[in-house]
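Next up is a structure, given as structure tokens.
A single protein chain has been removed from this complex, and every other one stays in its place.
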Amino acid sequence: MKLITAIIQPEKLPDVKAALFEAKVYKMTVSNVIGCGQQMGYQETYRGTIAEVNLLKKVRIDIAVNEGFVRPTIDAIIRGARTGKIGDGKIFVSDLLECIRIRTGETGSEAIG
Amino acid sequence: MKLITAIIQPEKLPDVKAALFEAKVYKMTVSNVIGCGQQMGYQETYRGTIAEVNLLKKVRIDIAVNEGFVRPTIDAIIRGARTGKIGDGKIFVSDLLECIRIRTGETGSEAIG
Amino acid sequence: MKLITAIIQPEKLPDVKAALFEAKVYKMTVSNVIGCGQQMGYQETYRGTIAEVNLLKKVRIDIAVNEGFVRPTIDAIIRGARTGKIGDGKIFVSDLLECIRIRTGETGSEAIG
Amino acid sequence: MSRNGTEKKWSMRIGIFAALLVLAVGSIARGAEEAAGASEMSVAHSPPLPSNVMFTIHNTWMMVAAFLVFIMHLGFATVESGLNRAKNAVNILFKNTMIPAIGLLTYAVVGFNLMYPGEGNWLLGKILGFSGFGIRTDAVGLTPAYNPGYTYWTDFLFQGMFAATAATIVSGAVCERIKLKSFLVFSTLYVAIVYPWVGSWKWGGGWLDAKGFHDFAGSTLVHSVGGWAALVGAILVGPRLGKYTNGGVRPIMGHNIPMVVIGVFLLWLGWFGFNGGSVLSADPGIVSYVLVTTSLAASAGAVGAMLTSWWLQRKPDLTMVLNGILAGLVGITAGADVVSVPASVVIGLLAGILVVISVLVMDRFRVDDPVGAVSVHLVCGVWGTLAVGIWGEGKSFWTQLVGVLACGFACVIAAWVLFRAVRALIGLRVSPEEELAGLDIGEHGMEAYPDFQGFLTK
Amino acid sequence: MSRNGTEKKWSMRIGIFAALLVLAVGSIARGAEEAAGASEMSVAHSPPLPSNVMFTIHNTWMMVAAFLVFIMHLGFATVESGLNRAKNAVNILFKNTMIPAIGLLTYAVVGFNLMYPGEGNWLLGKILGFSGFGIRTDAVGLTPAYNPGYTYWTDFLFQGMFAATAATIVSGAVCERIKLKSFLVFSTLYVAIVYPWVGSWKWGGGWLDAKGFHDFAGSTLVHSVGGWAALVGAILVGPRLGKYTNGGVRPIMGHNIPMVVIGVFLLWLGWFGFNGGSVLSADPGIVSYVLVTTSLAASAGAVGAMLTSWWLQRKPDLTMVLNGILAGLVGITAGADVVSVPASVVIGLLAGILVVISVLVMDRFRVDDPVGAVSVHLVCGVWGTLAVGIWGEGKSFWTQLVGVLACGFACVIAAWVLFRAVRALIGLRVSPEEELAGLDIGEHGMEAYPDFQGFLTK
Partner (left out) sequence: MSRNGTEKKWSMRIGIFAALLVLAVGSIARGAEEAAGASEMSVAHSPPLPSNVMFTIHNTWMMVAAFLVFIMHLGFATVESGLNRAKNAVNILFKNTMIPAIGLLTYAVVGFNLMYPGEGNWLLGKILGFSGFGIRTDAVGLTPAYNPGYTYWTDFLFQGMFAATAATIVSGAVCERIKLKSFLVFSTLYVAIVYPWVGSWKWGGGWLDAKGFHDFAGSTLVHSVGGWAALVGAILVGPRLGKYTNGGVRPIMGHNIPMVVIGVFLLWLGWFGFNGGSVLSADPGIVSYVLVTTSLAASAGAVGAMLTSWWLQRKPDLTMVLNGILAGLVGITAGADVVSVPASVVIGLLAGILVVISVLVMDRFRVDDPVGAVSVHLVCGVWGTLAVGIWGEGKSFWTQLVGVLACGFACVIAAWVLFRAVRALIGLRVSPEEELAGLDIGEHGMEAYPDFQGFLTK
């Protein structure tokens, strides 16, 4: 089992969701984050003083999948999120040792789906 | 060391916290997330148009523990969060290579507790 | 590749950011969390009833780095976040299997930086 | 998620409700059509005669007072929603928006004529009177002959604005768990019938008036009438999930304190019209005196609540201070015109102290009143009415007590019957699932703050 | 991120704008200086003669009415920003703050004299008049000889407060995507010229007035004048990104519903001055009658919208109820003084139903109007004006229709020309990147709620 974590542009969330649903990935956990990467940020001015805002709004998606789903999931995210502009984001993949469904107590790859 | 990540129903947070405290797990990090899984979501209507809301409010709990605590922590979370209804959530376990306490610089299993 | 996750005091975020930039770590993802650890929390009273607030506001920083950057990144975080008081926070390190830049499709250590 | 049987029945009921509404509209129509010729003619011709001068001033003042009372509904809306959780904000605001609308319409159909039946229209002693459906007037209604202080229409407007207040008070005590439909039905009936009926006893020239009961602007007739129903409602609907756990009381915090502050200031502002307008003319001496006692009582209420809360809670609680201001205002409402300046300060100060203690005591008895409506409107309404018996020159404590008890008795019975009837027919309370997810999603399918990431529980 | 060419050009244009402003100020100055001696002398001496009594009352009422109309601008500001996304709140509030400021200044420079040219100053039939730049008066302007109901200054203030309303209405339909500069230029011109020009046809004693067209407080002259421009603007600027996807309509939710409620209550309050003040005196009978029809129409609008929305949307939508109140108010505005009480209820009820249907229909036609400005102000403005022809005694439906069409024709042409000119010169719409990130960052470099973690999309 793998955990796929994607950081994407907030406005791409609906597209990524749609792409994931198409790829039959229905489970995910989403949260708001702010981040900086190659995007340069922008300036805010407030009452005459300038703030360099380099942490931009992003959305983080976590998806736990069985091995066979890793590639399709990543592809779906890329399909949904890519615009070709700086700021499109990153996908991280890490290993998952165990997954438990709280409701039933099932574990492992049955629990994930 | 392991990292235990649980996604639970928001209203079960107080119960899970209580169960964890009983199990002598006092350290955790909590955040708001929205997620979709087997729960179907619901419809919102706004000014006559319908939105399918399939990302529901959830709470995410991250707990870093030493090996011996993995089972008790998982059990406590299940005890606190289970209602038997769809939407109860999931627990994910992954491996943690290192843990450092910023204040003292301690590392490893001393730092975790 | 490693994923470094730090939980720090919210007011130290600007300092940690500055320390990371000095260490030439420019990429990160930040989110709000609440957490409990050795800090005891505090009491709120609302309309005559008392609430024990043991989940305090914290900031979580996630940084994916190549092996060579692990130490400098951790040191920078500690430099920026340490006050010596309880509540300074923790740093967790875990393994990262893959990293993909959505924009270009690059993978691995090129994608991370 | 498909329209099931219950919902179909509901559509039907809504249809019936609509039909009743149309009937009601019709009944106003009939009345008014008759009078239309007369009234509109007179409107068109009403000449600014010299004899009209004082009348025009008084009437202008009374219209301004009506505006001020109107804005109290916004005050209630913001106080209530601010003191509750974000997940119920839309629902609370929905109720507080519909209440003045429904209140004005029902007051036009029956309320006004139940409350001010006029001499010849008492049906049952001086306990129940009614002068027919709808509002209408002839040319006299636009002259000082109707009343030296205002026209018929100003009269209706000012009193109509008052009317809905009673239901709004209830709303605050039963919120975050009562079904929308149940609340709307209850409050429509309460405001259409119970409030004007009890009000007629004193302000309509009924038996309490004859006994010499003094309630200047409604500590009893408005605030405790609402407060009793709030108490009954809070008991019948039960506490919110998670409020009282075994052995403990868990605070459920208001989600938007600035909005509560906005509401309390608007209520204070509105009270200038509520009390100032209750003089029923722009008499310079009396009105300005009433405004001073009103303001000082509000101020003293703030100070009383601040000190009490600081003392009891270790840190001064802003929501208590805000309740303290309202407490002072409710307290002075019965006697603003007959107590001395120092007495007004004392009444306000004690109201501010009382309200804090009452909020704590209510939690002891596990009566869950999210905004402190019972403590503010009932406890301080009673206190203010009795205070007239203490400090009001020539007022009798016993008569005041009789008025308090009589109104309390009537309101408790009426509210109990109505709430039980509603419970039997529709049920009072939303499902626990809906309560946990919030009534905004459950009752309205929408959120108050969709752009913000929030907690449902902590 | 460096100052590029376009921005330099902008600085220049701002300079020109400033220059024009200075000119404008100068022109007020000139006029006023001439009159200053006279007016100030008279101010200092104006003795409270007995003959002034009614005048003083009327004038006091009219000043209060002006305050109430003023506060409507806050109502518009909160309704609009609440019904849109958090990322555009600063931008919307900016526009709604500048509009009354610009409106008052331009009204002082040209608007007042375009709208009320006075008998001798018609330039073109009774279609266009102008009595010169700036505001000024002699001693007579402070006496009943000017007008039995108010001084020259009160007249300017009351009408000036009305003026900016038209631009505010447009703002609600084009928000979340129009460039700040483009909007400011458009609305300055629309409010300076188009609104007073069309208004002069009726209220300035022009040709529509001569025809017997009845528009008491401006269902047509204010609301539909704004509404037509809103419609034109919404069409020309196009829908917001992501609102209409292939085949579907995606709701874009308002970020702060409590603020919308605050706004609607303030607008209702303001309408007491809008309609009540349009009597142009404190006449007790007429003013209080107008307040009653106004309130009942608003209430009925709420009920109509609630039932319709409950029916069509399965759950009652608070924003629809709030629109319903405004719909009822807009609807009654044309005939508040001439329709009967039951007719006022029917007008409001139908307006409340109409507005819900209209909001749904607009989305069918893919006209993206985030706050429902067209549905509220245009549709119900037209409805209210025609309703006068149905229920207003002695009013002709056809004359009303002529008025509606004539104003509509003029406004659509004017708005189209202005918007196209602005589009050609500056462009209307922000870049898609700016729209996605929000105009608060793009146009103002600041956020409305920087302390809160929020969603940009869900």
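Just so it is clear, A, B, C, D and E label the chains in written order, and each chain counts residues from 1 on its own.
Operating definition for what follows: contacts are C-beta pairs under 8 Å (C-beta built on N, C-alpha and C of every residue); 3 or more make two chains touch, one makes a residue touch a chain.
Remember, predicted model here, so these are calculated numbers, not experimental data.
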item: Touched by the hidden chain, restricted to displayed chains; value: A, C, D, E
item: Residue touching the undisplayed chain, where the options are B:Asn32, B:Thr45 or B:Thr73; value: B:Asn32
item: Positions on subunit D contacted by the hidden chain, ascending; value: 53-54, 57, 60-61, 64, 68, 85-87, 148, 253-258, 261-262, 264-266, 268-269, 272, 276, 281-289, 291-292, 295-296, 298-300, 302-303, 306-307, 310-311, 313-319, 321-322, 325, 337-338, 340-343, 345-346, 349, 393, 449, 452-456, 458
item: In subunit C, positions touching the absent partner; value: 10-11, 13-14, 32, 42-46, 57
item: Subunit A, residues in touch with the chain not shown (by the definition above); value: 34, 44-51, 53, 55
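The criterion applied here is as follows: only the chains that are shown with their structure count from here on.
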item: Repeat of interface C-D, chosen from A-E, B-E or B-D - more than half of residue-number contact pairs shared; value: B-E
item: Distance from the mean Cα position of subunit D to that of subunit A, given in whole angstrom; value: 50
item: Intercentroid distance (Cα basis), subunit B paired with subunit A, Å; value: 18
item: Contacts with two or more other chains, residues of subunit B listed in rising order; value: 31-32, 34, 44-46, 55, 94-95
item: Interface hub residues of subunit E, defined as touching at least two other chains; value: 253-254, 313-315, 317, 319, 453-456, 458
item: Chain pairs in mutual contact under the definition given at the outset; value: A-B, A-C, A-E, B-C, B-D, B-E, C-D, D-E
